[in-house]
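Take this structure, written in structure tokens, and hold onto it; I'll ask about it next.
A protein chain is absent from this complex, but the other protein chains hold their places.
Chain naming follows the written order as A and B, and within any one chain the residues start at number 1.
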Amino acid sequence: MSDLLWWVFASLAVGGAAGTVLGRNPVASLLSLVLTFFSLAAIYILLGAHFIGALQVMVYAGAIMVLFLFVIMLLNLGHDFRPDLRKGAWLVSGFATTGLIFYFIWRSFAGGEGLAMGADPLLEKAAEGGNAVSIIAEPLFRDFLVAFELTGVLLLVAVIGAVLLAKRRV
Amino acid sequence: MVTNSLVLAAILFSIGVLGVVVRRNAIILFLCIELMLNAVNLAFVALSRAVGIEGQVFVFFVMAVAAAEAAVGLAIVISIFRHSETVDLKNFNLLRW
Partner (left out) sequence: MHHFEPFLLGAIVLLPLVGFAVNGLTAFLAPERKTIPTVVGPAVLALAFVIALTNFVRMLGAELHEPIVRSYWSWMPVGSLQIDAALQLDQLSMLMTLIVTGVGTLIHIFSVGYMKADPGYARYFAYLNLFVFFMLVLVLGASFPLMFVGWEGVGLCSYLLIGFWYKERKNADAGKKAFIVNRIGDFGFIVAMMLIFSNLGTLDYVEVFDAAPAAFAYGGGVITAITLFLFLGATGKSAQIPLYVWLPDAMAGPTPVSALIHAATMVTAGVYMVARAGVLFALAPVSQVVVAGVGALTALFAATIGLAQYDIKKVLAYSTVSQLGYMFIGVGVGAFAAGVFHLMTHAFFKALLFLGSGAVIHAMHEAFHHTHKDWDPQDMRNMGGLRKYMPVTFWTMWIATLAIAGVWPFAGFFSKDEIIWQAAAHAVGPFAGWYKAIWAIALLAAVLTAFYMTRMMVMTFHGENRTGAAEREHLHEVPAVMWVPLAVLAVLSVVGGWVNVPHAIADLPVLGWIPTSEWLHEWLHPITEHADEIMAANLPALAEAAPLGGGEAFWAITSFAIAVAVIAIAFRIVGSRQYRPAVESPEPVGLARLLYNKWYIDEIYDAVVVRPVVNASKALWRFVDQGIIDGTVNGFGYASRALGWVGSRLQTGQLNTYAFAVAIGVLILLGFVAF
């Protein structure tokens, strides 16, 4: 059953990605990407990363894509129906490179016997009395504390930078 | 499912690369970059199912950084638009020097 679901969501993800790349105007591309994000969130949950799946929807589809949409509307780009795909040689070489990259990546792990699916972390944690959040929280605040704090600083810097860059007059 | 997810991640990544190469609209270019980041996230999550929980922790960080980068990047796009009324990349060749 979960396999079937996986295939459904995978197809949706790929379709959405294709729509992003080939979409005619920015809003259409953005909405396709949102579709991809939702599909990916579903796949995360199927893979047992429930918290990450939730974060995917909240942060990516909810915050980042909304931000993009705000900018598109601010700049009034939503009416652009002119195609801005680079033509001819660009398209061909782009496809070729892309195809090759995919092929090389696939070859990198094609020879092996494939990775075995480990145990569902949430079920394990649930047996100990934890929940979906704590399986992320405990490593985060114990082993990766410094990285966590630095990420916070990074976000602060990003905020300051964004504000400064977007000001009309400095 | 893990292996299949990795293949899917590869496909999404490739499509993202294609988009970066062929599209001239800055916003859509950005969207394709986000697509690539998500492909990487998928790979991390899939591998974490096979190897350990650290994969998911790393995805957490990736998302945070992606958000920061999106914010700053869009601020730059706005500045560019204010400067030249367009976000079509064919008009910008200052990177030549």
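Observations on the model:
In this section, a residue touches a chain if its C-beta (ideal position, glycine included) is under 8 Å from a C-beta of that chain, and two chains touch if they have at least 3 such contacts.
Note that the structure is predicted; figures quoted are calculated from it, not measured.
Remark: the omitted chain is touched by one listed residue; of B:Ile15, B:Leu29 or B:Ala43 this is B:Leu29. On the side of chain A, the interface with the absent chain consists of residues 86, 90, 93-94, 97-98, 100-101, 104-105, 107-108, using the contact rule stated above. Along chain B, the points of touch with the absent chain fall at residues 17, 20-24, 29, 89-90, 92-97.
The definition used in the following text is that only the chains that are shown with their structure count from here on.
Inter-chain spacing, taken between the CA centroids of chain A and chain B, is 8 Å.
Interface of chain A with chain B (complex): residues 2-3, 6, 10, 13-14, 17-18, 20-21, 23, 26, 29-30, 33, 36-37, 40, 43-44, 46-49, 51-52, 55-56, 59-60, 63-64, 67-68, 71-72, 74-75, 77, 80, 84-86, 90-91, 93-95, 97-99, 101-102, 105-106, 109, 114-118, 121, 135-136, 139-140, 143-144, 147-148, 151, 154-155, 157-159, 161-166, 168.
Residues 1-8, 10-19, 21-25, 27-28, 30-32, 34-35, 38, 41-42, 45-51, 53-54, 56-57, 59-61, 63-72, 74-79, 81-82, 87-88 of chain B are the ones that touch chain A when the two sit in their complex.
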